[in-house]
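Excluded from the complex is one protein chain; the other protein chains are retained at their positions.
Residue numbering begins at 1 within each chain, and the chains themselves are lettered A and B in the order written.
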Amino acid sequence: MSSEILNVKNLTVDFGGVRAVNNVSIQLEPGEFVGLIGPNGAGKTTIFNLITNAIKPTAGEINFKGKNILGKSPDRICQLGISRTFQNIRLFPQMTAYENVELGFHSAPQYSLAEAFIRTPRARRIEVDTRKKAMELLEMVNLKEHSHARASSLPYGLQRRLEMARAMATNPELLLLDEPAAGMNDDECNDLIKLIREIHTTMHYTMIMIEHHMNVVMDLCRDSRIYVLNLGSMLAVGTPTEIQSNPDVIRAYLGEPKND
Amino acid sequence: MGYINTIIILGGINIIAALGVAILTGYTGLFTIGHAGFMALGGYMSAIFVKELGVPFPIALLLGGTFAGLCSFIIGYPAFRSELRGDYFAVATLGFSEATRLLLNNTRSMGESINTAESGIAMLFKPIGPLLVKLGGVFGYMSLPSPTNVFVVVVAVILALFFAHMFVTSQYGKNCIAISQDEVAAQMMGVNLLKTKMIALFVSAFYAGVAGGLMAFYFAYLTPSFFTITKSSDLLAAVVFGGIQSLIGPVITGFILVVFPELLRSFAEWRLIIYGFLFVIVMIFRPQGLLGYVEMNFYFVRIWWNKIFRRGQTSQEG
Partner (left out) sequence: MELFIQQLVSGISIGAIYSLLAVGYALVYSVYNFTNWAFDGFMAFGAFMAFTGITSLFMPFWLAALFSIILTVILSVGTEKLAYSPLRARKAPRLFMMISAMGVNLATVNIINLIYGGVFRKFPIDTLQPIFIKGVSIGRMDLMAGGISFGVLALLWVFLYRTKWGLGIRASSIDIMTASLMGINNNAVAIVVFAVTGVLSSVAGVFYGIKYAVFPMMGIVTIKAMIASIVGGLGSLPAAILGSMILGILETMVSGYISSTYRDLFSFLFLIIILLFFPNGLMGKSSGEKL
């Protein structure tokens, strides 16, 4: 069982007396794509925040590639290979699309400070190389023609894709997508499904996706499984078909049926 | 001629210190109102190197700047490690600069009491007692050599601008910009906040320290009263008016802010009042400042060049 890339064990966090996440465990094999769903306030984003150590758990363990990453700083965790997008987009607003992606490559600078000041040939080569790789990622998410636009000036849907490209630039092994389809219509959702599938197959990332659009989740996770979270606890795990017919899940989403 | 020289020299010194503030406040988003303190540290240290140790002037300037940079870690490390909000970091810079001035004000009396001390911790400082007396406290550190001239200042400004450009366009500089725009996102994307901010602070304090050194070797003396909060506000003003995330902007305003008060002496007491109102007006009507967010890629120059010589198409909006 040491092949897991991510092993979250009995994760619990309290916010001022409220148990936001309760005893949640998630195991992922390398290359898997899983969905994380649940009603609003179920604690989905909190789980991402816990994995990336934006908040500290009250109890539990998080192991990544067999190593305990609990308590490591978020930037360290990112360098170890976990990257994410944000539910409420957090791009660098005044930077261009290109610069946003580029940041992912050099958030841990690839040359020394002295080389930064005198820009040695090696440093220049690295810059050129980074530029090429950043443009490739922009092309992959279909943003190449917007590479010089300020991030804040891009339409909402493009900003979400840009966030994905930025996250990919950090060269992750585990990619956490937080509601990539939020606010999109059906056509846009279909494009997004294609894009995410392409990313998954070409980059071989392990991915967890939080999403409210059921068709997006069901489609992307059709060969894999979905975790359902409700009120901070894991309600169910299973294939899309299992989840769709699970009475607990239906109840959580639609409320208690009336017993006449 | 002498008058113009004075303006160029003082303007150039202000530009170098303003570039330091631009790197920290303009690019990294860390508000500083204490850069006068780093100028003082750099100034006194390079003066000591030249006068007491006979170190050549250019090397002493660099050593003074390095000393200021290292001293900045005294506030940088505790403040950044504890993730103090930006505004409280500004308090720390102000406190640091006032504490520095307080110490410098009292060097003479400290030195005298160390010299006469017979026991206690003062004995540890015995070797520097005479030096402290020489620094002169409020009376100033007198009769320094004065190698700073127009040529030296112009060369220094060009080098300072060149290296500042190199820094802000490097991967380190770009990480600083990311921090200024969204600290949390930058950290989540792998930017080491503590390290990056410390680097920005070091470079920034280094610039201020070199400016302080040039100042010492222009006036041929130093007193702590050169380095008050007014000086820090002047430097901040250069960056606010010149523009966030711009080097050329603060260079222009850094120079103008020295030239105007020199030309209009009677305007002196109104200067800070006008700056104050301008801060508010600029923030409301043109928060990007004179040249804010115009990267030093000479984008406009390139467009003109392309237009005039029809070489290739103009690049997209950047």
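The rule we apply is simple: contacts are C-beta pairs under 8 Å (C-beta built on N, C-alpha and C of every residue); 3 or more make two chains touch, one makes a residue touch a chain.
Keep in mind the model is a prediction, meaning the values are calculated, not measured.
Only one residue in the set B:46, B:66, B:233 or B:253 touches the chain that does not appear here, and it is B:233.
Checked against the hidden chain, the listed residues B:102, B:142 or B:155 yield one contact partner: B:102. Checked against the full complex, the candidates B:56, B:78, B:130 or B:145 give a single residue touching the omitted chain, namely B:78. Against the chain not displayed here, chain B makes contact via residues 25, 29, 31, 33, 74-75, 78-79, 81-88, 90-92, 94-96, 98-99, 102-103, 106, 180, 184, 229, 233, 236, 240, 244, 269-270, 272-273, 275-280, 282-284, 287.
Rule of thumb we're sticking to: only the chains that are shown with their structure count from here on.
Separating the CA-averaged centres of chain A and chain B is a span of 41 Å.
Remark: chain A residues 52, 54, 73-76, 78-79, 83-84, 86, 90-96, 99, 102-104, 106-111, 113, 116-119, 123, 127, 147-149, 166-167, 170 touch chain B in the complex.
In the complex of the two chains, the chain B residues touching chain A come out as 163, 166-167, 170-175, 177-178, 181-182, 184-193, 199, 245, 293, 315-318.
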